[in-house]
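The other protein chains are all here in position, but one chain of the complex has been omitted.
Just so it is clear, A and B label the chains in written order, and each chain counts residues from 1 on its own.
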Amino acid sequence: MIETDGLVHRYGEATALDGVSLTIDDGEFVVIAGANGSGKTTLVRHWNGLLEPDAGAVRVNGTRVDADLVAARTAVGMVFQEPRDGFVAPTVGEDVAFGPENLGLSREEIEARVTDALAAVNLDGRTAARIDALSGGERERVAIAAALAMRPDHLVLDEPFTGLDAPARESVLDRLRALDASGTSVVVVTHDLRDVLAPADRLVVLADGSIVVDDTPANAIERLDGLPVERPC
Amino acid sequence: MSTDTEGVALVADEAVANVVRAALFAALTGVLSYVSFQLPVSPVPYTLQVLGVFLAGVFLGPTWGFASLALYVVAGAVGAPVYAYGASGVGQLFSPWGGYLWSYPFAAGLLGYVAHGRDGLTPTGEIPLWRLAAGLGGATVVIYAFGTVGYAVFAGVGLGAAVLAAAVPFVPGEILKGVVAALAARSDRLRAA
Partner (left out) sequence: MLSHEPGDTLGHRLDPRTKLAVQAVVAAVALAHATPRWLLALTVVCLLALRGCGLSVPAALAEYRGVLPFLLVAPLLGALRLGPPWVDPAAAIDPLLSVYRTLLLLALAAAYVHTTPPRDSRAAVAWLLPGTVGRYCALGVSLVFRFLPLLQSDLRRLRAASWVRLGDERRVDRRVAHLAIGALARAFRRADALALALRARCLSWNPTPPALAFEWRDYAVLCVAAGIVAAAALSLTTR
């Protein structure tokens, strides 16, 4: 469970988050929407301690993020926008193994985790493939596998569909549904609501650093008028 | 599902950024080492390698500037194509131009120290011009002192001959690179980044 309580974040003079409170339950599929600059990326980067709050606090599985960063970063897996800049190693296997290696796990355990993570994104046996030779959709799935190798309880994806064509979006979405079904909670941050509403349990909309909508997709969709998000077609 | 997290010594957030930037400037020095250009005043082709050293000192400061160029030397020794003209290997460190390679960490460290002082980084746009000039001058002296002595030792010639072969033809190029580093340090575009 991720509990966000009265979170405030400022970049210099500008307030990016203005007292946001939000709880993500285990196993939920949540979509966080909002225009550029609405604060959605800032919000999720507090969940694994990549940013420090100006006020308020975040707890992951009951522990404050700043009290145990390793716990927060293993419990909340993060897939960044533009995964191209976030890869550490030249090949799929080495990159997915990077997180577990930093946890100091045994070689057998690392190998098991890499195998499982790649299986979860339908990239079984592709350990030796070079990342820069992959398609955009495959690269996105490698980034997801790299996060899964930490065995997170929650997976957060920032704009995972940017630049992907329809089949690639579908293959990523299909894997997210499967992960959600296996008990991992999935949070998708996006400004583009096409496709992602069907599997979602909840839709949260941010505007100017505050939550303006938090409801089931069916109810929320009625209230999107005048809000800066791309409606589903 | 949770992992045992005790005993994991996280690299502090600020250090992560510094390690990445150190590697970045080491790689940048490597890329610049096969950009070469010619000046009408001297017959030798210049590479921009030393510009990487200057930039590391200016943007990373003494500690991480030194660390960055140390990384450059180690990476080149174990096979990254970062030495002049894209070469690499341990043998380069003991070649006639090996003295230059040994000098780079110290030159970057000295430049960083003169430009920023011991503690904390001054925003690059606010470094006084005299500090930049003194640091760049000092770094150049370090590079050519190491380079010339290295040439004398590793090529088996006298110091006088080494000065003629390893320093004199290259000095005009250094002045140009120093100007470029100073311009970069005062660039508004980079201050924001």
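Here, a contact is a pair of C-beta atoms (placed from the backbone, for glycine too) under 8 Å apart; a residue touches a chain by one contact, two chains touch by 3 or more.
Predicted, not measured: the structure shown is a model, and the values here were computed from it.
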Identified contact with the non-displayed chain, of B:51, B:127 or B:142: B:51
Among A:56, A:104 or A:163, residue touching the chain not depicted: A:104
Residue among A:57, A:89 or A:197 touching the omitted chain: A:89
Missing-partner contacts on chain B, residue numbers: 7-11, 13, 16-17, 19-24, 26-28, 30-31, 35, 37, 39, 48, 51, 55, 59, 67, 70-72, 74-75, 78-82, 84-97, 151, 154-158, 161, 164-165, 176, 179-180, 183-184, 187, 189-190, 193
Touch list for chain A against the chain that is not drawn: 48, 50, 70, 73-74, 78, 80, 82, 85-90, 94, 98-107, 110, 132, 146-147, 150
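By definition in this document, only the chains that are shown with their structure count from here on.
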Distance between the centres, which are taken as Cα means, of chain B and chain A, whole angstrom: 39
List of chain A residues in touch with chain B within their complex: 61, 68-71, 74-75, 102-105, 150-153
Residues on chain B engaged by chain A in the complex (per definition of touch): 1-3, 5, 7-8, 10
